[in-house]
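Only a single protein chain was left out; the remaining protein chains are all shown in position.
Note that the chains take the letters A, B and C in the order they are written out, and that residue 1 is the start of every chain.
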Amino acid sequence: MNSLRFFGRRLFHSVFVLLGILTFIFFIFRLMPGDPTALFISPEMAADAIQEIRKAFGLDRPLYVQFFLYVSNVCRGNFGISYYFFEPASRIVFEHLWNTLVLTIPAMCLSYLIGLVGGTLLAWKRGTRLELGGMVFALVLRSAPVFWVGLIFLYIFAFKLHIFPGGSITDTGASYGGFIEMVLSWKFFHHLVLPLVSMMCYFMGLPLLLTRSSILEVIKEDYVEMARAKGIGERSVMFRHVTRTAILPVVTAFATAIAYAFEGSVLIEMVFSWPGIGRLMVMSMLGNDYPVAQFSFMILAAMMIFMNLLADSLYGYLDPRVVVQ
Amino acid sequence: MKPLLDVYNIKVDYKTERGFVRAVDEVSFSIRSPQNLALVGESGCGKTTVAKAILHLLPDNASISGGSITFQGQRIDNMREREFDRLRWCQISVISQSAMNALNPVYTVGDQIMESIQAHERIGKREAQSRIRELSEWVGLPPERLRAYPHEFSGGMKQRVIIAMSLALDPSLIIADEPTTALDVIMQDQILEKIVNIQRQSLSSILMISHDISVVTEVCQHIVVMYAGKVMESCSIEEFYEIPCHPYSMGLLMAFPTLEGEVKRLISIPGSPPNLFGAVSGCLFHDRCPFRRSICEQIAPPDVEVSPGHIAKCHFAHQANEFRLLSTREDTWEANVA
Amino acid sequence: MEEKKNAVIRAAANLRATLGLMFRHPLAKAGLVIVIVFTIMAVFAPLIAPYHHDEIISDSSGRWLSYQRPAAKFWLGTTDMGRGIFSQIVYGARTAFMVGLLAALMVMVIGTVVGLVSGYFGGWIDQIIMRVVDFVYGIPFLPFAMVLVTVLGGSRWNIIIAISVLLWRETCRVVRSQVLSLKERPFVEVARSAGAGNLRIIFVHLAPNIYPISLLYGVFAVGWAILTEAGLSFLGFGDPSSCSWGKMLQEAYLSQALSQGVWWWIFPPGIAIILIVMSTYFISQGIEEVVNPKLRSR
Partner (left out) sequence: MKRFYGVTWVGMLPCLVLVFLMTVCTTVWAEDMPKERLVRTLRFIAYSPGEEKNIAEAHKFIASQVKKLGFQIDFKPTLRSGVLQNMWFTRNFDLGTLWLTGRPTRVDPNMILYKLYHSDQDRPGGYNWAGYHNPEYDRTVDASATAMDQEERKKLIWKCQEIAGRDVPILTLVHQMNLSPYNNKKWSGFVNMVGNGLKNAWSWTQAKPLTDDKTLVVGYHHDVGVLNPLTAHEMNLMVCRVVYDSLVKVGPDGHPKPWLAESWKYLSPTEVEFYLRKGHKFHDGMPVTARDVKFTFDYILTKKTPYHYDACKIIKETKVIDDHTVRVILHHPFAPLLGHTGEQVFILPEHIWKDVPEKTNVDKAWMWVPTAEGKLIGSGFLKFAHWRKGDEVRLEVNKEHFFAPKYEARILKIVPSPEAMLGRLEKGELDIVADYPYDGVALKKLCDAEPNLSLTMEPSVGWYELAFNCRKAPMDDVVVRRAIAAVIPRDVIAKNIWKGFAVPAYSPTHPMLKPWYNPDVIRWEKLGLKGAKEMLAKAGYEWDSEGRIYYPKGKTN
């Protein structure tokens, strides 16, 4: 199976890429100003106690030793202890990652759904006022800073109209048996709406425009006319032939866009006090919590790489003309 | 007997930024099965538009603004899409102009033929497949290639696929729009043969659209010459070769080699078709016509019935004989500078 | 020599045609207008802005004029520290342009050149470059920009670097794929048989056919860069010494302008950002019509 081999080889490559990224971020974080222990210092403490903490974190060792220790630990699946939570970095990161997942995945799916439908509509209405209006609308949404939109929404819908709660992931004090239970609860959904919508505002634009232009390309092809001549009915012409072929670039865009959504989520999370990975990342970077920052970077990097890989192989699968090598 | 397809005085207008353009003007012809009819003319003369008009495939900015199209006795030009879909393919099928991209790249050719069958007939997959296999053998396409994708085919092969597809439901009318243009001469011959003997076996008639008379002569019995959206001459192939009555037809004859391969120098008609935006006074062809008189520039010529079933749109259809002699000399054409 | 001249002429004609087509599109026209307005703002900022963006305006008695509503004296009112918001918007245009254009330029140049080289030469060069691109693709954009800005120190230049260090990946990929298809075209063969060297083929024969698409991605990059700068500033990684719209939003956010109903501090920067980014997208729409003619309206 050709595409399988391709997939395998790419996977093999990406392992090395990941290692490269690992090394890179390890050192770039050490280049950042600040000291992990600075956070602990307070007048109540003895000055020398700080050395104690440094030693405990292994920060007193020379950098290259720290690096090799880190790499060997990583190979053993141990990504270090958070300097802030004192819990395994991986656990901390995953706790926050899920929160981001349940926000971004629906946002992306919805916005791509809307994008597809809307884009098709615009393509149909080629040259009309509606098309122009629709495109302007999409472009305006796309060019608005997501945090700004979030702020405005927060202000209007939460603080003035009191329709939605003013941020955070679920009702105050609500406790759940598990994550799934929380996600399935109505309260969670209620909190989800605003961040979801403000995220969608930004991400809708791309699929909308992409679908439109791609459909406009396909719809002029002869095989569409041929299909019409076959008299298989307008609907199946549209879906079997136009959309099926036009969807290719959109699908690939979707795969990569999800990865982008994660790294971009930090702004939304800030505004809506959503305990997601983006916020964790910024916090750990500001607090020089290296293990957490590094691991969250690794996770995102892995996701980016995988998504790109997925996009490519998906394209190869969806479009027989593309021969993957 | 009543004709299979009767096109009567249809007019098609295109709406453009610069106003309306009448691409097809009062074109009439009719096909009696199993006779085949050819629609010839330079590119842009509106012959494809006629085909599209018949097939309800006119672009959004074009519309039929007059005349009627009757198929097997029922009007189809004003038919609702739903109903017309039922006629499509099982009654009227198409061999499309550009074989290169008339097939959807993301489906196997087998599927695409299958699609056209299943759209109209409630038959099992196996049955359909056997029919497809039979078809593909018929058009000389190895059945195992049915599972391949269009981009893996050569132009000729694609054309065969399309032919096979068009025959899938043996329709009573096949509209072949420039079926061989994209192919090299050898291919052309093979494909034409196919079309001919297919037409012999299945009793369907062909409306063949081409700019190349040498192609149509093999297939068709009747010919309609179009120029700038109007019918110039309409007659049987024989008459067309023996006694063409319109200078333009003569020009065309001079412009193509006959397949009998009689040696003659080919000419080309100088000048170009009139701009359809400005209303042209008189005969549309007058500025390129070597035999024009002053009348040609004022009065539009009527349809002159030279002999039963032979119509030419020329003031001097009856003096056609001396034109014919002159027209064989290329200096006639070169001398004429519009 | 002659050939080169022709190539140049061809490129020039090409460009003229491109621009002509671009600005036939209504959106592109609108975009152009907006851009021009902001350009004027940015260039003549000191003349247009009544105050310096960091100047604290106080009345005769030395009281700081904070939270002044929009009025004749202050077109868009003042901030909590009594700074003219209109002036800040005007000066902010400078940052926006500097960041947007320079970043986009770097993205375009790097992406195009790397893409051309990797696509044209193929083989191990391509392999290596593609691995690098994978590497760059793997790095999360916004977080990395934060890190880099922190490491290099928060200045506009560093923000530009941080943005363009990653953003060229898109352009590079697209350009490469374009080149892969282009280099099979006969004219490349012709050029080679005419004895043209690799570099000449790349930059004289291939580049002119590439630039509409790289231009398109360049224009996208402008919008991206401006939004990213805003985001960074909003998170507090901006350039403290200069004035940018993102920074304005951050300050407004930190002093809760919204809750206080100081809409004249929240809206102008946001709208300015929307306008400028939108205009770039509008223009890119124009370019897209050039890049794939199928989109052109009848």
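Assume a contact is a pair of C-beta atoms (placed from the backbone, for glycine too) under 8 Å apart; a residue touches a chain by one contact, two chains touch by 3 or more.
Fair warning: this is a prediction, and the values are worked out from it, not measured in the lab.
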| item | value |
| --- | --- |
| Visible chains that the absent chain touches, using the contact criterion stated earlier | A, C |
| Sole contact to the chain not displayed, among A:I28, A:I53 or A:V140 | A:I53 |
| In chain C, positions touching the absent partner | 54, 64, 66, 80-81, 150, 153-154, 235-238, 240-241, 247, 250-251, 253-256, 258-260 |
| Absent-chain interface as seen on chain A, which is shown | 32-35, 37-53, 56, 81, 84-87, 92, 95-96, 99, 151, 154-155, 158-159, 162, 165-170, 172-173, 175, 270-273, 275-276, 279-280, 283, 286-288 |
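Heads up, the rule we're going with is that only the chains that are shown with their structure count from here on.
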| item | value |
| --- | --- |
| Contact distance in steps, from chain A to chain B | 1 |
| Chain whose Cα centroid lies at the greatest distance from that of chain C | B |
| Separation of mean Cα positions, chain B and chain A [Å, integer] | 56 |
| Approximate Å spacing (C-alpha centroids) for the pair chain A, chain C | 23 |
| Residues of chain B whose C-beta touches two or more other chains | none |
| Chain A residues counted as touching two or more neighbouring chains | none |
| Touching residues on chain A, where the partner in the complex is chain B | 221-223, 225-234, 236, 240-241, 244-245, 318-321 |
| Contact set on chain A toward chain C in their complex | 13-14, 16-18, 20-21, 24-25, 28-29, 31-33, 126-127, 132, 135-136, 139-140, 142-148, 151-152, 154-155, 159, 213, 216-217, 220, 260, 262-264, 266-267, 270, 278, 281-282, 285, 296-297, 300-302, 304-305, 308 |
| Complex interface listing, chain B residues touching chain A | 55, 57, 81, 84-90, 93-94, 96-98, 101-106, 115-116, 119-120, 149, 151, 162, 165 |
